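Here the complex is missing a single protein chain, while all its other protein chains stay put.
This part shows chain A:
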Amino acid sequence: MSPKAQAALIAKLTALADDELILSHRDSEWTGHGPILEEDIALANIAQDELGHASTWLSLRQALDGTDPDRLAFFRDAEEFRCAQLLELPKGDWAFTMLRQYLFDRYELHWLSAATASTYPPVAEAAAKILREERFHLQHTQAWVERLGQGTEESNRRLQAALEGQWGYAQQLFVPLPGEEILVGEGIVPELRRLKEDWLENVTRHLQASGLKLPLPPGYQPHSREHHTEHLWSLLAEMQSVARWDAEARIW
């Protein structure tokens, strides 16, 4: 792999990991506070899976440049993170959390399916492994979107509000990183622009069948993963508070 491609791959693996890590954090905030006990169990499971995926992508990065996954997660500042802004937004109500997870799961399913054909075997293998779990997530969140969309007037209204709040942000999932075209050219990662059509078709169909109103006005659409919402700083301040509490500590 050329040094340029390697640098681009390190950036991409970091962005993939950051999406999972931050989403896992938001999902885990529900643990103990879900609307029914069974959902405490289910969402905690999804949060663990996403955290596991973050670890997987970080370990792929570690194999390339030797960086310690824990250092990356707990000792980078907000401006060094490369997560999409959708995942930083506060957890909101149950409709907001389920819809975000659904939109992201659907994107991930397309991305991972395509990435199983990666010319870089570690990415292909990781994608295949993660894909198995993501299918369950999508089944779960897809069913929730349907139930809330077709449930009561209130649940439909809340889900529609969540959709209007997230729609523009979700588009950022399909904005490539600077230099990503090198990876696409070498067949290491799929081209986001091509995945977007499938994603859009699938989510539009399911959201409409669930009783939601589309199309939506574009709303705010973030472009660069170098920029973040005002929520990321405080999320990281919380997440990193213990790890950074004792400068001498080597083992946690």
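We take it that a contact is a pair of C-beta atoms (placed from the backbone, for glycine too) under 8 Å apart; a residue touches a chain by one contact, two chains touch by 3 or more; residues count from 1.
Please note the rule applied: contacts and distances are computed from a predicted model.
**Student:** One chain of this complex is missing from the view, so tell me which of "Tungsten formylmethanofuran dehydrogenase", "ABC transporter permease", "1,2-phenylacetyl-CoA epoxidase, subunit A" or "DNA polymerase III PolC-type" is its UniProt name.
**Tutor:** UniProt lists the chain left out of the view as "1,2-phenylacetyl-CoA epoxidase, subunit A".
**Student:** Considering the whole complex, which of A:Q139, A:T204 or A:S224 touches the chain not shown?
**Tutor:** Residue touching the absent chain, from the options given: A:Q139.
**Student:** May I ask which residue of A:A63, A:L214 or A:V242 touches the chain that does not appear here?
**Tutor:** Selected residue, touching the omitted chain: A:V242.
**Student:** Of A:R61, A:R82 or A:R158, which one is in contact with the hidden chain?
**Tutor:** Candidates A:R61, A:R82 or A:R158; residue touching the omitted chain: A:R158.
**Student:** Could you list which residues of chain A touch the chain missing from the display?
**Tutor:** 25, 28-29, 31-38, 40-41, 44-45, 47-48, 51-52, 54-55, 58, 69-70, 73-74, 93-94, 109, 135, 138-139, 142-143, 146-148, 150-152, 154-155, 158, 202, 205-206, 209-210, 238-239, 241-243, 245-246, 248-252
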